[in-house]
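Just one protein chain is left out here, and the rest sit where they should.
== subunit A ==
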Amino acid sequence: MRAFAYTPADSPEAAVRLAAEPQARYIAGGTDLLNLMKDGVQQHDRLIDINNLPLREITVSEDRVRLGALARMSDVAGHPGVRRRLPLLSQALLAGASPQVRNMASIGGNLLQRTRCWYFRDSTMPCNKREPGSGCSALEGLNRWHAVLGGSDRCIAVHPSDLAVALTALDATVTTLSAQGPRSIPVREFYLSPGDTPDRETVLRPGELITGLDVPATDRSAESRYLKVRDRATFEFAVVSVAAVVAVRHGVVRQASLAFGGVAPRPWRSPEAEQALIGRPLHAATVAAAGRALVRGAIPREHNGFKIPLVQRALADVLDGFGGRR
């Protein structure tokens, strides 16, 4: 790891002021950042330790759950109010990483973890995300893990966060603080598609600090499920994942909110699949139509074509849990 300076911040405002330095970066849990720095994927002149900031609250109220950016994955996953009101969040968090990492990793940092694309993580390989203009090694390389939806001819890396997929289905909002003041960003608008600039992954401005998340918990009639398909039983990133919030009444889908992981460069919400369900009985034909709508326009590469049927089957499996049939 290249040498850097270390400065603990004692308030969010002070942290933002320190972050005006171009090569400074916040550190919370450090579970992804330090690996990236050890591997020479990222280099920073200064780390601003934000762990002393008062951003650890987990507040469950009548219509929402408020999570401070520094709340740890394990604390949120195990919180009785979160498990009662937003079981999807707890399931998605427990599906990620290992117990030790969940004790360390912050909610805000989880949203900003970088892709597991092996070409991105290997600083000797061309990668447009790490080094704009150097080329994408995955397009013609080993791309079994890569995106079938939403990629570009510059980048097909997938976003690795389970939490972000769940938050996308739940229509959560990210709150931030920057030199321009506080703002709120819907998670659905937080991540950018790679396009020509895969190095830009979120709408955050340089030095903007995530302060927390607001997650609506209004609809008590809807049920939710998170399904993660991976290469081994646990402690692994998703090959594909599905987060679903669905309300079925008298056999008819009243509401459906579907987000997918492992298939796209950002958590992938599918309004097309949702529309194929809403107002219809949850029959096999409806489920199949939703699956087809989800993968319309998908682009398979040499090794990842299997994800197209797999994600449809994963969706069917999840919908089965709400009383649907395959």
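The definition used in the following text is that contacts are C-beta pairs under 8 Å (C-beta built on N, C-alpha and C of every residue); 3 or more make two chains touch, one makes a residue touch a chain; residues count from 1.
The working rule: contacts and distances are computed from a predicted model.
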Remark   = Of the listed "FtsX-like permease family protein", "Sarcosine oxidase subunit beta", "2Fe-2S ferredoxin-type domain-containing protein" or "Anti-sigma factor NepR domain-containing protein", the name UniProt assigns to the chain that isn't shown is "2Fe-2S ferredoxin-type domain-containing protein"
Key: From A:51, A:178, A:255 or A:275, residue that would touch the chain that is not displayed   = A:51
Request  = Specify the residue from the set A:11, A:61 or A:234 that touches the hidden chain.
outcome  = A:234
Key: Identified contact with the non-displayed chain, of A:14, A:101 or A:203   = A:101
Contact footprint on subunit A, counting only the chain that is left out = 1-6, 27, 29-31, 34-35, 37-38, 40, 45-47, 49, 51, 74, 97-101, 103-104, 233-235
